[in-house]
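Complex shown without one protein chain; remaining protein chains in place.
Then we have chain A:
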Amino acid sequence: MIHFVLLISRQGKVRLTKWYSPYSQKERTKVIRELSGVILTRGPKLCNFVEWRGFKVVYKRYASLYFCMCIDQDDNELEILEIIHHYVEILDRYFGSVCELDLIFNFHKAYYILDELLIAGELQEPSKKTVARLIAAQDSLVETAKEQASSISNIIAQATK
């Protein structure tokens, strides 16, 4: 099971956090500080796994961002690397060659995509296409609702003129 997902920039800024096990706000801050200290200082050739408090943290760097997932001792680390890559590919398709700025300004979308990928710390969908389709469908629902809202407010505005 994945206990949490972290996206940390090379400067140590947090770009996304998702907790599947309960951690209080204080613990979260501590975990992030501790892990970014360990992970950001590791050299490029080293393996992508860090043992930490009886768990393992699997991380992978994409451009300026570190994607980290914390898993149990007996989980498959190599598979987690694939899941991270899977997520990155979906983000890449959604944003069109994603960069850190996309994730900063559209952090909520990064979360929506993650929620289509993982629930309860387990993988939910192996197909990138399906995830993309589901996200697009929900995005269009939002768009329609917004159009409706603006047309209604237009009507109200005209009526009250």
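Basically, contacts are C-beta pairs under 8 Å (C-beta built on N, C-alpha and C of every residue); 3 or more make two chains touch, one makes a residue touch a chain; residues count from 1.
Here is the rule we use: contacts and distances are computed from a predicted model.
Colleague: Refer to UniProt and select, among "Glutamyl-tRNA(Gln) amidotransferase subunit C, mitochondrial", "Exosome complex component RRP46", "LSM complex subunit LSM3" or "AP-1 complex subunit gamma", the name of the complex member that is left out.
Modeller: Answer from the record: the omitted chain is "AP-1 complex subunit gamma".
Colleague: Just one of A:Ser64, A:Gln138 or A:Ser151 touches the chain that is missing; which is it?
Modeller: A:Gln138
Colleague: Which chain A residues touch the hidden chain?
Modeller: 14-20, 22-25, 29, 32, 43, 45-51, 76-79, 81-83, 86, 104-108, 111-112, 115, 119-120, 122-130, 134, 137-138, 141-142, 145-146
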